[in-house]
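Before any comments, here is the structure.
Some chains omitted; the rest stay in position.
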Amino acid sequence: MTTRIGVVTFPGSLDDVDARRAVRLAGGEPVALWHGDKNLHQVDAVVLPGGFSYGDYLRCGAIARFSPVMETVIEQARAGMPVLGICNGFQVLCESHLLPGALTRNDHLHFVCRDQRLRVENTATAWTGDYAEGEEITVPLKNGEGGYVADERTLDELEAEGRVVFRYLDVNPNGSRRDIAGICNEAGNVVGLMPHPEHAVEALTGPTTDGLGFFTSVLKKLVATS
Amino acid sequence: MTLDTVKHASDTPDVEQPWAELGLKRDEYDRIREILGRRPTGAELAMYSVMWSEHCSYKSSKVHLKQFGEKAPESDALLVGIGENAGVVDVGQGYAVTFKVESHNHPSYIEPYQGAATGIGGIVRDILAMGARPVAVMDPLRFGAPDHPDTKRVLPGVVAGIGGYGNCLGLPNIGGEVVFDPCYQGNPLVNALCVGVMRHEDIHLAKASGTGNKVVLYGARTGGDGIGGVSVLASETFDETGPAKRPAVQVGDPFQEKLLIECTLEIFKEKLVVGIQDLGGAGLSCATSELASAGSGGMRVDLDTVPLRDSTLSPEEILMSESQERMCAIVEPDKVDRFLEICEKWDVIATVIGEVTDGDRLEIYWHGEQIVDVPPRTVAHEGPVYHRPYARPEWQDALQADDANKLPRPESGEELREQVLRLVGSPNQASKAWITDQYDRYVLGNTVLAQPEDSGMIRIDEETGLGVAVATDGNGRYAKLDPYTGAQLALAESYRNVATTGAKPLAVTDCLNFGSPEDPGAMWQFAEACRGLADACQVLGTPVTGGNVSLYNQTGDTAIHPTPVVGVLGVIDDVNRRTPMAFSEEGQMIYLLGDTREELGGSAWSQVIHDHLGGMPPKVDLEREKLLAEILISASRDGMIDAAHDLSDGGLIQALTESCLKGGKGARLIVPDGLDAFVFLFSESAGRAIVSVPRSEELRFTDMCGVRGLPATRIGVVDGDAIEVQGRFSIPLTELREAHESTIPALLSDARA
Amino acid sequence: MARVVVDVMLKPEILDPQGQAVQRALPRLGYQGITDVRQGKRFELELEGPVDDAALARVRQLAETFLANTVIEDFTVRVEEDEEVTTA
């Protein structure tokens, strides 16, 4: 039986198709989930993709957090289901308080799309097992509100507990505190990051194939625990 | 105020009407009266005035645009030609592609962010209305002097607007242009192109047929925005000090448009529409009259059923409103329920506002009273046609006589070196990454090539690798020197850009940005450009499938350079075979394809070093362009070249610098025999490209060129970390990069986002 | 030191997608009875000198030429007062 990975489509989601493609290329079975449907259709993990859910007019992710599907996702995430939030998905996870902190307007005020080098700082999460500790990867980054902020205490805690999963290298593209590109919850099953691994799964269309590891990691993890 | 019904209009033939304020001429107003056999009602007057505006009726340009059809080359690829929302091209394997470029110049000057954003929104709906899923956008832009304070207002706003709307829609931006010239100071050009993909059987047309079929308006509510926007913004010269006819600018809602796209595609998939039209300029006036005019019968619309954002709007205003993110569909009665259901799923408001009748009139009612009763063709398709006088401007001869080949040239290697650095660091030649990094090029996961490549390339089919490439080009300086040749050069460059990446050019779209048609000189430029473009399309075998005309781009008596922007669409069987521009393998041989002549008229060198514009633009040899394209395509298909980059403004040194910087590799060059180093580096002769050839392929490649008669000169090798022209100068890549990449950020760093 | 507040709102006839997005979400969050939402910008400026007529005139000019785009936005300038209801 193949492993089913759900990809939520909110109105305004943009990278849902790409996330499903990435799941498929990694060998999983992508399952499209609809924002208005609480049912997760027996998926083993969930990806909240990039985009501008509900237009992101109020704050990124603020409205999506209240969608029916998120009720179940929040519940399942607390019960240990692997959940990955990419870009807008990361924002939704923060707004849902599944992850601490918030994402704010880029310090230079522009939307930025670039190939971004990252260091993988934690390989114990559900989504990073296939990487080597300290591995440097390059994946696209594209956002207008990607500056990660949290109060000093939270930041210290994240660092102390090894919950900074990815850090920006070379340039900090959005003013994120302590160069943080992605974090996880205490259990390591919920991971959020601003860069887009699902855009780096084919040599033809991405800068690298470094992003595939996210999806192979979770598949392995799920097989191991099932 | 009493409602001006048809009956009331018949009863009160002598009421004064504000036809002049609405931009109509006396004879146009008289013609409306003649068509109707009475005076028009207020609503009818609104419709006619907006539909007969220059922007909607093409009244000044029509007679010249005709050539694109008349001279159109035979093409098996053309599925839908000029006249529809956009042309449709067969790209094989059952796929069809539609693409079109449009202008949003004047609105973008007034409100850069929203003007540019709604420009993207509008062109995307055009593509959607053809039945296609939009898959990419491009944005050819022109701004005033780079250091002018107003450029700092307009450019960041335009770029943020294009990015804000396009990124939020989830459409990759795969290319465009950024050109600075003082001639665009009060008249920036914001052109937007969209590409869409569909299966052949999904092509939809804008026509209302089938008596009893319902007219469904769906998307955003109608508000008071952009009322009269089309006639006021697009047709008249914009003058800050003029009468206080302050236009209501439209504000875009990309999220609403994203929903509209997904909703519409689902509706197409279930085959629920007979005809469909987007609402753009002239809003409901345009959509209803065009649908009815193209269809078989008439149409009845109950205007009071239109969902409003502002309940105080009058029927005339509702007809004129240019509220964004709306579409109008013709739906069979038994499919209406399902149609509305899909709209509801996507949270899109949809309302039946009327139906197709068996008559031949467009009738519009307001709370049961008839306020419009017109033959739709007279509104939509049979507007006025002008044969405006045109004449070659008096200054043209003097301009052409002011030969750029006579300008003082650099002599020493040191001087050459210094001018190279100035050229590649000049605003027009510098890297545009500061701008294009604000655009999402990855979304949808099918972008194979994007800026700064010669053309953008999108994968259409993941299994087979089928893809399309699109490039846009235009050079107002060339066109100013000679509009006929300038238009051909724009086409030639765009065509060459597509072929450089390995795709076969198939079809053309164009946006013709010119001054006032009431000025015979500007009209001559327009006529010449059309003639040039139509003639060249015939030779290259690429029909014009659609486009857009933007006139009145002038401030007072000063017009912009005539600026035909040409987009070319090409197809590639397997995107894995694409040719990128970067030199990435040391030791590969660099070949220059084509002939280099002493051609500096209109060149970047003459502009940057001498602030000069004069002489003749480079010669066009379309047969040579075809041959070059064939060679580039064959070489890509057979794996003979690893990189290619076309030569255009800035000449060889510009192209070489870009290929070297992109790949992070240097090059050693030898000036070919018989050429002067300066001409070799800076001339802008057309029909040329540089390629890098692996040593193992060199013989095969040069043989192919030899057999087919294309000059191919070995000019150097990919090597080191500098560009060295042997015996003349050497510039480290780091120095070139600094010059090339720091200019635009420095100009715009203190501008407000 | 004194605080001057500039509120910038879209003109009433201009579409306000942000406000609409908020309004559409309200029923789902269980809020009834809010018939319209508009979203705009609030600028808080700290002035060095006294907030006299001259200073306010200058702020108004700043608002008109820079903080607001008067083609689509209206603005209001006022000296900060205490709020009736405050929460943080």
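As written, the chains take the letters A, B and C, and residue 1 is the first residue of each chain.
Just so it is clear, a contact is a pair of C-beta atoms (placed from the backbone, for glycine too) under 8 Å apart; a residue touches a chain by one contact, two chains touch by 3 or more.
Since this is a predicted model, take the numbers as computed values, not measurements.
Chemist: Just one copy per chain kind is placed; express the composition of the whole complex as a label formula, please.
Modeler: Chain copy numbers for the entire complex: A x1, B x1, C x2.
As a convention for this text, only the chains that are shown with their structure count from here on.
Chemist: Based on which chains are in contact, what kind of graph results: line, ring, star, complete or other?
Modeler: Shape of the chain contacts: complete, all pairs touching.
Chemist: Just to be sure I understand: the centre of a chain is the mean of its C-alpha atoms, right? Then which chain's centre is nearest the mean of all of them?
Modeler: If we average C-alpha coordinates per chain, B lands closest to the whole-structure average.
Chemist: Select, from all pairs of chains, the pair with the highest number of C-beta pairs in contact.
Modeler: Max contact pairs: A-B.
Chemist: Using Cα averages as centroids, what's the distance between chain A and chain C in whole Å?
Modeler: 34
Chemist: Listing for chain C: what residues touch at least two other chains?
Modeler: 17, 20-21
Chemist: Of all the residues in chain B, which ones touch at least 2 other chains?
Modeler: Chain B, residues with two or more chain partners: 253, 255-256, 347.
Chemist: Which residues, counting only chain B, touch chain C once they are in their complex?
Modeler: On the chain B side, the touching residues are 110-111, 114, 220, 223-225, 246-253, 255-256, 309-310, 323-324, 347, 752.
Chemist: Report the residues of chain B in contact with chain A in the complex, numbered from low to high.
Modeler: 160, 163-164, 167-170, 253-256, 258-259, 346-347, 437-448, 459, 462, 575-576, 753
Chemist: For chain A, which residues count as touching chain C in their complex?
Modeler: Where chain A meets chain C, its residues are 54-55, 57-58, 63, 66.
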